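Here the complex is missing a single protein chain, while all its other protein chains stay put.
A, B and C label the chains in the order they appear, each numbered from 1.
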Amino acid sequence: MRKKFARDFDSLSAIYEFTEGVLAAHDLGEAVRFPVHLAMEELFTNMVKYNHDSDGEIEVDVAVDAGVVTVTLTEHDVDEFDVTRPREIDTSASLGERTPGGLGLHLLQNIVDNLDYEYRDRRSRVIFTKESG
Amino acid sequence: MRKKFARDFDSLSAIYEFTEGVLAAHDLGEAVRFPVHLAMEELFTNMVKYNHDSDGEIEVDVAVDAGVVTVTLTEHDVDEFDVTRPREIDTSASLGERTPGGLGLHLLQNIVDNLDYEYRDRRSRVIFTKESG
Amino acid sequence: MFEINFGGDGEIVCSGRLDAAQCDRALSFLDGVSDARTLDFSALEYISSAGLGILLKTQKRLAENGAALKIVNVNNHIHDVFRYSGFNTIFDIEAKQE
Partner (left out) sequence: MFEINFGGDGEIVCSGRLDAAQCDRALSFLDGVSDARTLDFSALEYISSAGLGILLKTQKRLAENGAALKIVNVNNHIHDVFRYSGFNTIFDIEAKQE
């Protein structure tokens, strides 16, 4: 269930359809599909935005076992950035105090069940899980 | 595993990715994936080309059971056209005698294991199966 | 697929999936809006942080004229995204009756 996608926002629809296929094959409903798609998008778009010098593709793996979805995103030749570090976000800030951005990792950390980060030989790997039901 | 796609050639990549996801979830290899994608494209593009007056979406269902892939394409409010009827194709024609087109259904009929057509209440449904291994 | 258009009552109707690849198009549309509007999300299935970004940008711009967006018919999943971001305090949001 591993597939490589070009480092481009335009890959998002292909990633969505591919993931839909895997999740549909396991009869998983919207309650788990929504957060899985959201977590993947937040991680993938950050890889595109912040490591754009690296021109390799991003590898996506979606596995389902006993109702638990495990998604792994891997990219090569990038600097270390630990997505599991807590974000300091003031979600009660007023409209005037807010600036767009900075919410992706906060959302990610709120919606997945487990989040891991591995870094070795300039290879970055993010693994998250989401349980259905 | 049912999904609707817009009646447009541009849906082909979404159909491809979605089907890849389903087939990957069942660990099916290229030997079955290639003919499944080809059969789907030939059927889908004909629905787009020959029933373009019907503006509804085309429903695609991909199911895998015991190594057998079953694909169902359904469209509504269209005329009857039985894709299982044998095609009269001269595959030994010379270059000069040939004209582009007319090979899609012939290929389809050669690469799938089973092909069925149902028509009722202006609803067209094509079902094909392909066995892995 | 994502669509953004004006509905029959001047409301802004969004449908489909608002992901990062659709935000430029959505923002071009929203940049043309200069007064208080209702956004109808009844057919919007999905939004990510990129979509929140353009909504915030528009809300801030409108606030300069004392106007604001109101968002109605928000599905449960999108409602969660708004809550986790604290956007329910800076937008007037109505959930979908499901």
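Some points to look at:
Methods note: contacts are C-beta pairs under 8 Å (C-beta built on N, C-alpha and C of every residue); 3 or more make two chains touch, one makes a residue touch a chain.
Note that this is a predicted model, so its numbers are computed, not measured.
Touched by the hidden chain within the whole complex are the displayed chains B. Among the residues B:K3, B:H37 or B:K130, only B:H37 touches the chain that is left out of the figure.
Counting over the whole complex, chain B has residues 9-10, 12-13, 16, 30, 34-35, 37-38, 41-42, 45, 90-96, 98-101, 103-104, 106-107, 110-111 touching the chain that is not drawn.
Basically, only the chains that are shown with their structure count from here on.
Located most centrally within the structure is A, per distance between chain CA means and the overall CA mean.
Centres computed as Cα averages put chain A at a distance of 33 Å from chain B. Averaged Cα coordinates give chain A a centre that lies 23 Å from the centre of chain C.
Within chain B, not a single residue touches two or more of the remaining chains.
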